[in-house]
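For reference, the structure discussed in these notes is given below.
With one protein chain withheld, the remaining protein chains of the complex are depicted in position.
Chains: A and B, in written order; residue numbering restarts at 1 for each.
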Amino acid sequence: MPITKTVAELAEFLGGTVRGNAEIVVNGLAPLERATSDKITFLANPRYASKVADTGAGAVLMTPGGESYGRTVIEMPNPYLGFAKLLTLFHTAPHPYLGVLPGSHIAENVTLGDSISIYPGACIGNRVTIGARTVIHSGAVIYEGVSIGDDCVIHANAVIRERCRVGNRCIVQPGAVIGSDGFGYAPDGRGYYRIPQIGIVMLEDDVEVGANCTIDRAALEVTLISRGTKLDNLVQIAHNCQIGEDCMIVSQVGISGSTKLGNHVTLGGQVGIAGHLTIGDNVMVGAQSGVPGSLAANAVYSGTPTMPHKEWLRAMAVVPRLPELKKNISILEKRIAELENRLAGN
Amino acid sequence: MPITKTVAELAEFLGGTVRGNAEIVVNGLAPLERATSDKITFLANPRYASKVADTGAGAVLMTPGGESYGRTVIEMPNPYLGFAKLLTLFHTAPHPYLGVLPGSHIAENVTLGDSISIYPGACIGNRVTIGARTVIHSGAVIYEGVSIGDDCVIHANAVIRERCRVGNRCIVQPGAVIGSDGFGYAPDGRGYYRIPQIGIVMLEDDVEVGANCTIDRAALEVTLISRGTKLDNLVQIAHNCQIGEDCMIVSQVGISGSTKLGNHVTLGGQVGIAGHLTIGDNVMVGAQSGVPGSLAANAVYSGTPTMPHKEWLRAMAVVPRLPELKKNISILEKRIAELENRLAGN
Partner (left out) sequence: MPITKTVAELAEFLGGTVRGNAEIVVNGLAPLERATSDKITFLANPRYASKVADTGAGAVLMTPGGESYGRTVIEMPNPYLGFAKLLTLFHTAPHPYLGVLPGSHIAENVTLGDSISIYPGACIGNRVTIGARTVIHSGAVIYEGVSIGDDCVIHANAVIRERCRVGNRCIVQPGAVIGSDGFGYAPDGRGYYRIPQIGIVMLEDDVEVGANCTIDRAALEVTLISRGTKLDNLVQIAHNCQIGEDCMIVSQVGISGSTKLGNHVTLGGQVGIAGHLTIGDNVMVGAQSGVPGSLAANAVYSGTPTMPHKEWLRAMAVVPRLPELKKNISILEKRIAELENRLAGN
């Protein structure tokens, strides 16, 4: 049974303002081109503003002051955020409360919150604590002594190793590994002696970890992913890293041991960062960059080794012309030699 | 009990032509150097043609018109393909029909085809459909509503999330994740608001997905991997991508959201491609390249940012000589200043 809402109700939900008929009833969200009169649509990109004229939607979400073409509109400063919230409202359902399903493996002294779901094949170790409304999917393995907060989703075949801590509202995508041993060895003259990794990983509230990511436990203390940070798939965080709040770390990034990221740092796909560095707040690093040293806050960097992004763009524009530059230098050399000869001959 | 075949039978199987004794019987495939008279061997690389003279093999697979050194040969245009087909014929067996083994977890309203095998620890969600002769290995997790075709192999600990669709003859290597949530967030002024990812992933027929790959579900519609495309290990495909037919995507490639690949595209290892691009048919991109913009069809590219491959080779040849070029420019500058001085002094 679909949810139905009046435009007035949606405007209140989104903190927006209605222009037009606030009593129109809609039951879902649809793109401008395909919306019917029982749907609300949204204009996030001003390039498509003229499509509002032709949409069949019952109402349109847009920025304040936009041309409504006579449509009923809800105005709000960030219609893209409104789109996301309506998508959640109309098209997602809370996970049903299933309890501990048969076929899951629950060890001893486990503390389970209310309204959880633990699927067949999930394995929960001794002394694990799981908060209310948290879902543990099939094949997820929670080692002993782990604590997981409320309203989390741990997807299938994710692994959280011993004693790691997960906050509230965290999402761990399938296959992610949290708390694997850090890569630490002491040369002993013949080969390598393994340094025990006795620390943990801590994910603060609202952290999300992508599919098949790997986050290593600290050697002695804590590898920390702070509140609100999101990791895309296949990201590697080495031992002892401290990642700040609300960072966006795109797929296949690798961060070496003991590096610290500030808050609101954005790393493009496949970026690599060396160990023991400090990356300032609000730094952005372009995709595939290699960061060999610490980076000052509030700036954009690119390249391997990294440099300011604009400098990198200018330098890269020259790279394809290097053979021509080399040739030009040779030509200049000959012309100078010719001039020198002529002057010497004077 | 090994399979035995006459050379005549093999020639018919491969669509090749016999020169020599078509009645020779062989029971397997072996390399030129190590084959015995009960084996067939193959010459795929003309560099090794002289080894045909000394092989102990009962017969040799080669291109038409090759020097046979008096051996019995099967001629076919692509002996490497013949090698692959004979390896399949002699050295692989169809997976045995084991049925639903004890220790697997089968939820409700599941539709299972004939002659399937589902191993202990595999988890099949509600309303899943699995086609005939498909094998689901231990620990694989198939979320609710997934459909998988005939003759597929889903290896251990692979995950296919809700409602995704897998065609016929697909192979998913261990640990691969299909249908994880796309990396989509709307900034809400303080942090990031998660955009629900309500689409799916569709793998068409004959798609193969490498170990620990990640393919994100679309935000609204379908992340598509078209017929015959093969992904190597640890490849990342972001949400809303459309990958064409018969593409070869080598290990650790990352493709950002909403990018479209044509047919027969080949991407070298560790390539990264930005989002919302179009890559034309038959494009090849060299390993580790970073693709910031769309690429025209039928060409080879390399570098970060990408350029035509030959241009890149020429540019890269200059890079190690940059310090020398810089010095040469300084020297020229001095020589010119000297000339200018002398002329000014005239």
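Odds and ends about this structure:
Following the convention adopted for this analysis, a contact is a pair of C-beta atoms (placed from the backbone, for glycine too) under 8 Å apart; a residue touches a chain by one contact, two chains touch by 3 or more.
What you see is a predicted model, and the numbers here were worked out from it, not measured in a lab.
Among B:V25, B:A53 or B:L87, only B:L87 touches the chain left out of the display.
In the complete complex, the residue from A:L98, A:A299 or A:V318 that touches the missing chain is A:V318.
Residue A:V177 is the one among A:I40, A:V177 or A:V209 that touches the chain not shown. Of the candidate positions B:V128, B:L234 or B:L267, contact with the unshown chain belongs to B:L234. Residues of chain B that touch the chain left out of the display are 31, 78, 80-81, 83-85, 87-88, 91-92, 103, 119-121, 137-139, 155-157, 171, 173-175, 206, 208, 210-212, 227-228, 230, 232-234, 245-246, 248, 250-252, 269-270, 287-288, 316, 319-323, 325-326, 329, 332-333, 336, 339-340, 343.
Residues 105, 107, 121, 123, 125, 139, 141, 143, 157, 159, 161, 175, 177, 180-181, 183, 185-196, 198, 212, 214, 216, 220, 234, 236, 238, 252, 254, 256, 270, 272, 274, 290, 303-305, 307, 311-312, 314-315, 317-319, 321-322, 325, 328-329, 332, 335-336, 339, 342-343 of chain A touch the missing chain (whole complex, contact as defined above).
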